[in-house]
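Apart from one protein chain that is not included, each protein chain of the complex appears where it belongs.
This part shows chain A:
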Amino acid sequence: MIKAVMMMNTQGKPRLAKFYDFLPVEKQQELIRGVFSVLCSRPENVSNFLEIDSLFGPDSRLVYKHYATLYFVLVFDGSENELAMLDLIQVLVETLDKCFSNVCELDIVFNYSKMHAVLDEIVFGGQVLETSSAEVMKAVEEISKLEAASNAISLVPKSVSGWRGR
């Protein structure tokens, strides 16, 4: 079973964290910090696997992948296959890439609820639900369409062009 999915940037700021068993906020923060401190001490060109009993209890493994400014992290137990989990991260990233056409950290930050929608299509209650990014995309787009249709309030155009300059 998958215990947690995390995305954090290279400074340790969490961008998305989802734990499949309830944990109090403080514990979540502690784990995120713990994971980050392990990850940032890893040299480059080493394996993507970690045994992380000390943080998540016995028989916990962690797979991570480093993309540009982001770490994608999956924590799971012995009933999953490490290499397959690595590919699951790949699926997630591929899907995000299709979703946001060339995804970057910013997309993840600003589309928080969509991120969760994507993730929920891939991992459901700690089990892998879908691994085809096309299928996931289909599901997410269906949601988007329906939401757009049911969303009576049209979005107010945003005047955010200037925010970056300040």
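The definition used in the following text is that a residue touches a chain if its C-beta (ideal position, glycine included) is under 8 Å from a C-beta of that chain, and two chains touch if they have at least 3 such contacts; residues count from 1.
Rule of thumb we're sticking to: contacts and distances are computed from a predicted model.
**Student:** The hidden chain: which UniProt name fits, "AP-4 complex subunit epsilon", "Glycosyltransferases", "Eukaryotic translation initiation factor 3 subunit L" or "2Fe-2S ferredoxin-type domain-containing protein"?
**Tutor:** "AP-4 complex subunit epsilon"
**Student:** Need a quick check: the contact residues on chain A for the chain that isn't drawn.
**Tutor:** 9-11, 13-14, 16-18, 20, 22, 25-26, 28-29, 42-51, 53-54, 67-69, 79, 81-84, 86-87, 90-91, 93-94, 97, 99-100, 102-107, 109-114, 116-117, 120, 124-132, 134-135, 139, 141-148, 150-153, 155, 157-161, 163-165
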